[in-house]
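One structure, as structure tokens, below. Some questions next.
Only a single protein chain was left out; the remaining protein chains are all shown in position.
Naming follows writing order (A, B and C), and every chain is counted from residue 1.
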Amino acid sequence: MIVAQEGDRVILFSKDYKTYSLTLKAGAKFQTHRGVIEHDALIGQPLGREVRSHTGYAFLVLQPSTYDLIRLARRNSQIMFPKDIGYLLLRLNIYPGVRVIEAGTGSGGLTMALARSVRPDGHIYSYDQRADMLQVARQNLDEVGLSAWVTLKERDIAQGFDEVDVDALFLDVREPWVYLPQAYAALKGGGFFGAIVPTTNQVSRLLHDLRINRFSAHEVEEVLVRPYKAVSGRLRPMDRMIAHTGYLIFARKVIDELDEEWFVPKRGRHRAQACEDVDDEW
Amino acid sequence: MIVAQEGDRVILFSKDYKTYSLTLKAGAKFQTHRGVIEHDALIGQPLGREVRSHTGYAFLVLQPSTYDLIRLARRNSQIMFPKDIGYLLLRLNIYPGVRVIEAGTGSGGLTMALARSVRPDGHIYSYDQRADMLQVARQNLDEVGLSAWVTLKERDIAQGFDEVDVDALFLDVREPWVYLPQAYAALKGGGFFGAIVPTTNQVSRLLHDLRINRFSAHEVEEVLVRPYKAVSGRLRPMDRMIAHTGYLIFARKVIDELDEEWFVPKRGRHRAQACEDVDDEW
Amino acid sequence: MIVAQEGDRVILFSKDYKTYSLTLKAGAKFQTHRGVIEHDALIGQPLGREVRSHTGYAFLVLQPSTYDLIRLARRNSQIMFPKDIGYLLLRLNIYPGVRVIEAGTGSGGLTMALARSVRPDGHIYSYDQRADMLQVARQNLDEVGLSAWVTLKERDIAQGFDEVDVDALFLDVREPWVYLPQAYAALKGGGFFGAIVPTTNQVSRLLHDLRINRFSAHEVEEVLVRPYKAVSGRLRPMDRMIAHTGYLIFARKVIDELDEEWFVPKRGRHRAQACEDVDDEW
Partner (left out) sequence: MIVAQEGDRVILFSKDYKTYSLTLKAGAKFQTHRGVIEHDALIGQPLGREVRSHTGYAFLVLQPSTYDLIRLARRNSQIMFPKDIGYLLLRLNIYPGVRVIEAGTGSGGLTMALARSVRPDGHIYSYDQRADMLQVARQNLDEVGLSAWVTLKERDIAQGFDEVDVDALFLDVREPWVYLPQAYAALKGGGFFGAIVPTTNQVSRLLHDLRINRFSAHEVEEVLVRPYKAVSGRLRPMDRMIAHTGYLIFARKVIDELDEEWFVPKRGRHRAQACEDVDDEW
């Protein structure tokens, strides 16, 4: 039977859907909104159990998912949402062994997801020009044991990236178009480029500049998650939802000069993507 | 410089956003809607290049992403969409090293994504009762070199799963509630359960039965991707979109008996998730 | 030039997008969160002007739209949203001259919109079994001068409606399926039936019972409004939105017995509605 051990990261999940994360340490105590729980009551015990605080309030002891790690990370900046991260991992071809550049690091939410995904042989190079951000990110990575797969660099990326031939590169910065020459220099031929920006004006500007920097196969998408009240007899969407985090932009580095025709939007693509039979549509 | 080699899987991407995938083999020819391309013109050459068919039509030669592998897989059934797969990988805590059960296999779209993610030490056990499905899935896995990480099993899962203590289990079957005892038996304590169903009636039934089978922390969500026409000066959503693939249901295996209170829906959770400041909302 | 007169309903709109509504009365004062405004400063003056409170804070003086009347109505219950009301007015064929039954009245938000739309010759019969609701609705209707077009009735609609041959009937009650015989009796042949319910379970039940009560041409739809930050250089959706108010169900009263075939869902319809060319799709 699998039991929780000292050093493990676990979450406590309450009946009111509050979630706490902690790293187990013999003798330590954990304070919740509903009383104290002793780490020793968790260590050596299986997961999926119910434990009670000193006030008798019940919590489930669970292993955190990547989703949980992201949403529970400490932060001093807006953090990327799992809905966007999950999608870009597939779009940017993140899998065990790849090398990825990310900027800015921010609080390290995406960094954690990237680092988890590229183990054991891949690596993440994460740039930010703010030391305070990098410090928070480092704490987050340390707590979940992912620091070995990440190199954090304090740098204005206008000065360029140190790496070349990386598999993928993602920009979460205010003016991503400024750094396209640097991104181009760092990526391998055909490498995966991604960015997230909140406004349509930024999307337009980035699309324009991608084109003149020899990136092709542009795509712009939004990911929305609609949560439901998970009640069998009264199933319904929640009253409100996160309506916007950002637009995701994807493109590929092209090593040849491309003629204009590559950038004329085609109706065909739209039809192919959105309107044929589900079974064969993409 | 990274160059394409015999045996590599590559995609050809055209100006009208059509995409073809092929495995490189010396001397072979590939037929597109716009003429023939010789594999030998690709082998030994860098990716991200433009190549031309015998009729002069241009294609980009690119490495496929996980997204591409899924959408280009051959299929004889409805296949899961990357929007759903990317999200559930984070929700079900899929990462290098974990062991996962999946049923049904279908055409193997999700299987490929799972297998890619758990390498090099993890493993996927994928069940389907239809031999024809398993054959298609095997072809898809072989073509992208992932078969070593997947055990395909022809089985009616009502008979149970062979594995125990698996980290995660995902059901894409018509009546997932029928197999909850089997799922419970296969999962480790606190293990990650997920399912996808198309109708609200199925969601209600599954939620009801999860509860009486000692699964907790239920969540129901939909993932929507809204594609845009990626044109700088005329940015706009596409006219149509995939409006529905399925509802995703997530839960955790609990090893204790839980009292009723765990299943009373709480307003608090909703508020916490959807309506506080973005910076601190979850 | 059009000027505001005593008895007119106007709104005050502030720079922080707060909106107040008032009925002009000589000598009266109006209290805002930013100081007092004298009604006499508004009477006899054109609309579209800027006025200032005694503290110097600026407001625009504007005529309220139907949208404003609904959102600013006093309420002691959840009120229907303009997004749903605007759509159902077209779906239920509400226009000058028609006779409409509504239940429950609630705070009278929909009642106001209906009453405005059927003038000068139509009429609204609005039923509610709670006297307190009817009192709020009456106040709302009085304030905007619409009471002459509405008959409010305190009644448990299980006892039936007094009217026959009405053009349209709308149910905003917890168990609309209970009252389908009464609805059938009140509607004219082919008359327009509509309902709103929050949960999928209610939709399923209502669809089932519509069928056995000789209503046909069922449709179920949700209306979503996505608001944007209206800033030219930083255009973007707002962070959050109303994700759910209710499902709208529409049907038509059929006076003949219909065979089963009418109720078998057809793929053709779906294709016709959602997936042909925009220009000719519906």
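Here, contacts are C-beta pairs under 8 Å (C-beta built on N, C-alpha and C of every residue); 3 or more make two chains touch, one makes a residue touch a chain.
Model, not experiment: these values are computed from the prediction.
From the options C:Lys25, C:Arg49 or C:Arg130, the residue with contact to the chain not on display is C:Arg49.
On the side of chain A, touch with the chain left out of the figure occurs at residues 200-201, 203-204, 239-240, 243, 274-275, 278.
Along chain B, the points of touch with the absent chain fall at residues 198-201, 226-227, 233-245, 275.
Seen across the whole complex, the unshown chain contacts chain C at 1-2, 13, 15-18, 46-50, 58, 60-67, 70-71, 75, 77-78, 82-83, 85-96, 113, 116-117, 119-120, 165, 188-192, 200, 203-205, 207-208, 211, 216-235, 238-242, 245, 247, 249, 252-256, 258-259, 261-262, 264-266, 268-270, 272-275, 278-280, 282.
The rule is short, and it goes like this: only the chains that are shown with their structure count from here on.
Touching two or more other chains at once are residues 200, 203-204, 239-240, 274-275, 278 of chain B.
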